[in-house]
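Shown here: the complex without one of its protein chains, the others still in place.
Letters A and B mark the chains in the order given here, with residues in each chain numbered from 1 onward.
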Amino acid sequence: MNESDTLGASLVRSGVSRRSFLKFCTAMASLMALPPGAAYAMADALSRAQRQSVIWLSFQECTGCVESLTRSFDPTLEQMIFEMISLDYQETLQAASGEAAELARVEAMKSSYGKYLLIVDGSIPTKDGGVYSTVAGVSNYDRLIEMAKGAAAIVAVGTCSSYGGIPHANPNPTGAVSVSDIIKDKPVMNVPGCPPIPSVIAGTLAYFVTYGKLPELDHIGRPKVFYADTIHDRCYRRPFYDQGKFAKTFDDEGARNGWCLYELGCKGPTTYNACATIKWNGGVSYPIESGHGCLGCSEPNFWDNGSFYRPLSTPLASNTHIIAAGTLGGIAAGVVAAGLSRKHQTHIGEEK
Amino acid sequence: MDLLQFARGPALTWAATVFMFGITWRLVGILLLKRSPDFSEARNATSWLGAVKLIITRSWPRREFRQRTLFAQSLGYIFHVGLVIILFGFAPHILFFKALTGLGWPNLPSAFIQLTSGITLAALIVVLVRRLSHPVLRLLSNFDDYFSWLVTFTPVATGMLAVAHFGARYETLLAIHLLSVALLLVWFPFGKLMHSALIFISRGTTGALFERKGASI
Partner (left out) sequence: MNSLTHINIKVINPLPCQSAGLSGNTDAILHEILALLEAFVATGQTGAIDLHSLPLTVADYEVLRTTLGDGEVHAHINVIGKTEVRETLYPGVWWLTYYNMEEDIVADLLEVTTIPEILKSPAEDVREGLACLRDLTGAVTMM
């Protein structure tokens, strides 16, 4: 390998000092709760690694995930990830358009076949031949199959590409599915969230560039370093939950005292994400700290779990009409049963 | 649909429907039954007083039997009161009822509920052990007794685990807890658990009868 091809050399060329690089690695290691010494090993490995070719495909999505990453509050630190990867195709960020853009994609695919990292945001519509979302006349479905072939691994960024997200919500008019619903023969990592936390995207990418493989994943494909705990596990309002002190409305005494938001529909107990520790907007706060319950955005079907304000311990839908019908049926059955028995009794009486 | 969605959705809806159907069917069926005519002359004109009186007196051990029944009766009281406290005092349960009926009330502290659950579970276990080790009780017991015990025990046990986040992921524990409640609801009207409604009816009927006959209550 040519010395000048390494990430370290190219970073220096673009004016990133090795100290800032080490700092980035320290911050990332701390974020991923890697042992503190890992930062040095990471910096070392990264500076020797080659720039990772990345192809980013956007399907049925809202660009919120790209916004989350590129507009993160801490531009220099998290965006350093862009120094470490060679983003060969990204419709929103690239300068090229039309034929030239498509050409860039084909070129990148050819030149790093088998080695590039494929990032996907947005779900893939499958109904009616996938016509509901196409780029350059090709359906998202076909494009994904084509681009997955040469990928070393695939990262699904955002809940849409991870689990179908909002497009997949009932009644799912476009037949939207996730990347892992389609691609079965490549390692797929899900980085869900609506959108995911920028440092989480950057951290998982840094991990891949450093170690050349995906981090350990949980049972639904999420990196454990960020998604091992629920919001509730790490929530600072937890002591109030344990004591049974709940805010009943958004402006009552309990809400002012910072009590637990369970009764207001917080989905923290069933949501695995890093919001409570890494927080948002450069560590300013996270939804619960700002007074609103967790929506559960990093979980499959979060859009179909009833109202965001329906507490977790309540039935999903109030099917009172079914229950009422059952009750009426019961009354009718009771009347009939009693009637039959009365008839039977009079019958016996007559026989006597 | 994941397990929790199934539990919170169709499982609860259908369990509640079966529950309501079963309860109304049995209650209406029994209440509309023909009473056998009583040709004797009534000693007392109003009989409802006797009904109330018997319901109360039978809820307490008779002095003559106190020594023999005190243990079993207090055990029974412990877990029945425990169940009521857990069911109606725990905040997530109140939310459940509020979602169904629109009625809410203040909750008890969670630590108190956890303590009550522990005591209730212990009492339920002792009750089972007693049923299994007491020769007469064992002969009297059938599937209904054991199954009714099981469907009462599991919601308490799984609920405690869910609150403590112990043993599995919270969403799984919560789903199992809700499913165990669904099972309880489905079994309730058709097994011996129905005593919770019928006990007062049968005691009341007996009491009214006694009053009419002028028997001491």
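We take it that a residue touches a chain if its C-beta (ideal position, glycine included) is under 8 Å from a C-beta of that chain, and two chains touch if they have at least 3 such contacts.
Just so we're clear, the structure is a prediction, and the values are computed from it rather than from any experiment.
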The chain left out of view makes contact with A
Which listed residue (A:Gly129, A:Pro173, A:Gly283 or A:Gly339) would be found touching the missing chain in the intact complex? A:Gly283
Out of A:Arg18, A:Arg71 or A:Lys343, which touches the unshown chain? A:Arg18
In the full complex, which of A:Arg71, A:Lys213 or A:Arg256 touches the chain missing from this view? A:Arg256
Contacts of chain A with the absent chain, listed as residue ranges: 8, 12, 17-20, 22-24, 26-27, 29-30, 33, 35-37, 40, 73-77, 80, 236, 239-240, 256-258, 282-283, 289
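Note that only the chains that are shown with their structure count from here on.
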Under the definition above, what is the set of chain B residues touching chain A in their complex? 1-2, 4-5, 8-9, 12-14, 16-34, 90-93, 95-96, 98-100, 107-111, 113, 165, 170-171, 174
Write out the stretch or stretches of chain A touching chain B in their complex. 230, 232-233, 241-244, 246, 262-263, 269-270, 300-301, 304-306, 310-320, 322-327, 329-331, 333-335, 337-339, 341-342, 345
